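The complex is shown incomplete by one protein chain, all other protein chains being positioned as in the whole.
And now, chain A:
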Amino acid sequence: MGDAALRYAGVSLGYHGTPVLTDVELTLAGGQRLALVGPNGAGKSTLIKSVLGLVPVLGGTATVLGGAPAGARHRTGYVPQTGSLDADFPVTAAQVVMMGRYRRIGWWRPTRAVDRRAVREALDRVGLADRAGTHFGILSGGQRQRVLLARALAAEPELLLLDEPFNGVDAVSQEAVVRVLRELGAAGTALVLSTHDLTVARELADQVCLLNGRQWAIGPPAAALTGDILRRAYGGHAVDVGDGRTVLVEP
């Protein structure tokens, strides 16, 4: 496919005509991994929602998988933050993953063997094959995140968006998620993930987009995450810790 997964040119995003994120300029090819980095409220989630067509584009042009954002939803996977879910809801891990197949199955047609197999394989890929029948609410934070990733896998997306996939996630789950994300990239799926963890961004991403109200930098991690750029984007909250590394200190 010749089209880039994402192409944003001079894009401003916002609600009710008020921009919350401006100057977004990026191109993401299939198989590439893009990390959105920035402090809380920087516009990371806004940018992700704009890819889904859920936040209006106020200026510039945003193209997703060669067309308008909302038109690409059925080819785009989305992994929300686990905190936005109702964990008390009586659903099993397998039922959650099956939600990823709903668009293919339709509202009321019975699930087919191919759907059930996709659910099994997706759970297996994230290492939770044995938890299929477990109530979502009693899984750990990391396991919930893996179930949500499995749901996105079951939808077989060409572009996968992950909102803070490593928040409150244990080491085992983080390792499982990172492994799957690398495999997806190798298989040609384009990835966008938001994170405030610079280490994750450096290790996982081909490209980093540094945001704080506007786009401050884009490029390979080594070029986009220099101490100088970080200090400018974050104000005084970026601190040098020696050997060329910079960490962020929440105020």
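Throughout what follows, a residue touches a chain if its C-beta (ideal position, glycine included) is under 8 Å from a C-beta of that chain, and two chains touch if they have at least 3 such contacts; residues count from 1.
The definition used in the following text is that contacts and distances are computed from a predicted model.
Asker: Quick one: the chain not pictured, UniProt calls it what, "Manganese/iron transport system permease protein", "Xanthine dehydrogenase family protein subunit M", "Sarcosine oxidase subunit delta" or "ATP synthase subunit b"?
Answerer: Matching the unshown chain against "Manganese/iron transport system permease protein", "Xanthine dehydrogenase family protein subunit M", "Sarcosine oxidase subunit delta" or "ATP synthase subunit b" yields "Manganese/iron transport system permease protein".
Asker: In the whole complex, not just what's shown, which of A:36, A:62, A:91 or A:176 touches the removed chain?
Answerer: The one listed residue touching the chain not shown is A:91.
Asker: On chain A, where is the contact patch with the chain that was removed from view?
Answerer: 49, 52, 54, 73-74, 76, 78, 80, 84-92, 95-96, 99-100, 102-103, 105, 107-108, 135-138, 148, 151, 155, 161
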